[in-house]
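The structure's right below; bear with me while I get my questions together.
Removed: one protein chain of the complex. Kept in place: all other protein chains.
Up next is subunit A:
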Amino acid sequence: MGMDLSTLRTLIIRYCVGEENWVDSRTIYIGHKEPPPSTEAFIQQRFPDNRIVSSKYTFWNFVPKNMFEQFRRVANFYFLIIFLVQLIIDTPTSPITSGLPLFFVITVTAIKQGYEDWLRHKSDNAVNQCPVHVVQHGKVVRKQSRKLRVGDVVFVKEDESFPCDLILLSSSREDGTCFVTTASLDGESSHKTLYAVQDTKAYRTEQEVDAIHATIECEQPQPDLYKFVGRINVYMDNEPVARPLGSENLLLRGATLKNTEHIYAVVIYTGMETKMALNYQSKSQKRSAVEKSMNAYLVVYLCILISKALINTLLKYVWQAEANRDEPWYNQRTESEKQRHIVIRAFTDFLAFMVLFNYIIPVSMYVTVEMQKFLGSYFIMWDDEMFDEELGERAVVNTSDLNEELGQVEYVFTDKTGTLTENNMEFIECCVDGHVYVPHAICNGQVMPGAASMDMIDTSPGPGAREHEELFFRALCLCHTVQVKEEETVDGIKHGLHQGKSTSFYISSSPDEVALVEGMKRLGFTYLRLKDSHMEILNREDEIERFELLEVLTFDSVRRRMSVIVRASTGELYLFCKGADSAIFPRVISGKVDEVKARVERNAVEGLRTLCVAYRPLSPEQYEEVCHLLSGAKLALQDRDKRLAEAYYLIEKDLILLGATAVEDRLQEKAADTIESLHKAGMKVWVLTGDKMETAAATCYASKLFHRNTQILELTTKRTEEQSLHDVLFDLSRTVLRQHGGMTRDTFSGLSGDCTDYGLIIDGATLSAVMRPGQEDSSSGNYKEIFLEICRNCSAVLCCRMAPLQKAQIVKLIKDSKEHPITLAIGDGANDVSMILEAHVGIGIMGKEGRQAVRNSDYAIPKFKHLKKILLVHGHYYYIRISELVQYFFYKNVCFIFPQFLYQFFCGFSQQPLYDTAYLTLYNISFTSLPILLYSLIEQHINMDILKKDPSLYRDIAKNSLLRWPIFIYWTILGVYDAIVMFFGAYFLFDNTTFTSNGQLMTTNTQMMFGNWTFGTLVFTVLVFTVTFKLALDTHYWTWINHFVIWGSLIFFVVFSLLWGGIIWPFLNYQRMYYVFMQMLSSGPAWLSIILLITASLLPDVVKKVICRALWPTTTERIQFKGRCLASEPSTIFMLSQTSSRISF
């Protein structure tokens, strides 16, 4: 099914890209040879060279371009403006105070980006200069890759990767095919077969290839990897022969040639126009809920800032109305200032106040948040428990922006196959006309001892059935896209005859097909290989049967079936078709439909994946017609996919049912446990699958998504056939609301298990009916609402028969519903990419269906069970950490700036800063930065094991609970309170009658007068200690690192202050801090007041915490307490474990 998946992907990507039509075309002259004059005019189009530029900057534009990009961020721009204002007008603080941090941030970012770009340059150069072989004038010459031009004919050897997008002209293989692996493009390691153009595959040497005279018309490059349409005109004796070109002829840049000695191909897309380059567009940025609250807070603070500045400006002019206050004799303005217009003066005053208070929005918060996210994501990658031994993979973090969002998930959308289940298919049984065949062997070639090759449950079938049975087995051996890969231990084997022994194994991108073919092998029919368009089968009598493969009607998710048309050696033509039951039964005209249907349904209920097999004998005339239909569709340049689909529809009809197969897909380890934990954590789990209802429902029961007492609501086509959609919806909502009407719809108290759980099953068709926009004006919107209302009241929802795009639609529907819940999508396959991209958090599983999901995800984990840890532990921690980080940052800056605001009332609104420049600059950068950063990296309010054991703790932080407005206001008020205590504490100590001298009367007689800088330093000292202690009080997890940074930064502050005031700094033009700190410390009252003010500042917060904990403890707090008690009483646990062990005896 290699091709089926790619078709499927085509659908997704096409939808995503939104490019459907072949808008524009290009003409390529192979070998740059002019076409014969008879045809259209020879217009050499201009194409870019094959240079790949992944770098963003050049040496010359780095500085301006990088600066521009950095200042496009609102925060950076804001700080730049502040800095410029400081430079231009006379402001209270020196430009250094904001310039230095900004410069630091910009430089660090620029260095990081510059380094990354340098690496990109390096890799670009390596790629652009690597040698390629080009056919020129009948000879193969070496060229640098970047010099390739469209129309060049390239020679590629085995294991080389293609330098650009190519059309395969000929191959060293007889049949004109070649194998490629696209591992670096989409992660699929299976080999794909590509075909040379029919008319040129005979040209096998340089000279011959050079003689090809042809032009290619094809669409302009587009990013869809799996879609390509074009046409080649080969001029044989000036007579053009047109052939269609499709993605089966296209060799993509980045893919590698395998198992083929060499090929010749013509360049069609080069450089940045290759599909690979077009696909490296960055994904849209996802923003977390925390970031959104942070931005909301920023706006609030910006308003506070502006209003502060406005109030002060206003008051200043009111106060200055008296001339003696404005310009007392001792403090005159300069002449130029006097002449300035009052409006300009007022405006500059406003700006100056803005500058004075601008620290309330700190530059460093962005840096700290970025660092916290970046460094924090390493803990996810380092997690030992999320390492999978079997795969040898550990968790991958593709974006660190969403760490905290992992702690906020309310809806989990999961894929079934490969995510909930192993995607390790095992053939269980097949049923031919109601007779069941069970191979007694385990897959992967291990034959169970003493197992018969097959076991017929039913009575032996009659001769007619015998024929059907053989046909059935052959159908399964032929109707697939499995490739045979030979063991590459000995070279000779590769070319030797295949005996169907253990030297070969099957590869396919769909594990179902492998399971089926292997199942057939155990039932006696071995598929050997595809050679020269002939499929070889070893039948039960050890005879090789050969079937000519005429057509493959590839799988796609809309038809949900695939077919092959083969010609038996006897000359009979057959169409074999296999697919989902719903895709086959309507097209069947005869066969034992009822028996097969019953069996299929039974198997589906058991959670097996079922496929139905049918055939249609074709007469030569019918085959002619089929060929006609197909070639017509294939040659079409426009709407080729649509026409192909139409053709398939006409061909796959009048089928005769043969039987059905059942393949088991085992549940992933601990999948049920994980789902139960997610439920307990208050998350709603939705399973979105393309599988059919019965199978999916069985999986849901097995994975404990539905319980025995879950009342299942069905919203399926079966029901809507009987009743109108309208009635069904209203019925269901009535059922659900009756239950919930009595009790309050408290999301936190639900799920206790006593009340009825609802589970909803909906299928794709009904869903699209519900979602269909604007059918009856008003009611269509209603459907959505009712549907959402039903969903809200269901603890589990199963959506089956979903097309990939519908998965994304569902996610979007929930995401945009009025509560705006946080969604998470998890999946492993390409069909999950759309929902992974759509959801707030996209998680990829490193499954078997390639790495497409992993590449597009935000986080990738090896197994479904790891979801538990990444959400309940990492997500919880990161949320707690970052919310404290954000709140604390605003808090500490309120504490920092509010005293300055108050000081304006006592200095004539003159914008006199309270603190020295050094303190203003370093407060956020060094005195208070590290403790919070380290806190936000290693805080663990509750033990990891408890978080895992008790998922309900996750509810404590649901709905962004730690960043709600009341909490934000609490922190802000706390900040204002602390600021007031600090400022007025110092004020009263400095007030008219007091604090005029030092306390060391006994030893010295220095009678100091404390000036304004001492005042500021006193406030600042109290401030630094208070905010650091506040964090210390919030820290629940004191490792040596916390001790180090918290006490370390306090010590650093003291040492810095001593140094800063200890020396006459020659480069400064003021020495206002000289000995200020020391003099302050030599004063007894200063010490006493510092201690007093710190105590008074911290007091309310401690009291609030303690009282809240005692009176209204949250679950988290209870658990913290309990955990502590348990830790102090290990004997209890010991006793418990003893009793339990006794019971087990």
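Note that in this section a residue touches a chain if its C-beta (ideal position, glycine included) is under 8 Å from a C-beta of that chain, and two chains touch if they have at least 3 such contacts; residues count from 1.
The definition used in the following text is that contacts and distances are computed from a predicted model.
Look at the chain that isn't drawn here: its UniProt entry, checked against "Cell cycle control protein", "Glutamyl-tRNA(Gln) amidotransferase subunit B, mitochondrial", "SNX4 protein" or "Proteasome subunit beta", names it "Cell cycle control protein". Check A:69, A:383 or A:551 against the missing chain and you find that the one touching it is A:383.
Of A:75, A:396 or A:678, it is A:396 that touches the chain left out of the display. Touching the missing chain, out of A:603, A:695 or A:911, is residue A:911.
In the full complex, the hidden chain is touched by subunit A at residues 92, 116, 119, 324-325, 328-335, 374-375, 377-379, 381-384, 387, 392-394, 396-400, 877, 906-908, 910-913, 938, 940, 943-944, 985, 987-999, 1001-1002, 1005-1012, 1014-1016, 1033, 1036-1042, 1064, 1069-1072, 1074-1075, 1078-1079, 1083-1085, 1088-1089, 1092, 1095-1096, 1099, 1102-1103, 1105-1107, 1109-1111, 1113, 1117-1118, 1120-1122, 1124-1125, 1128-1129.
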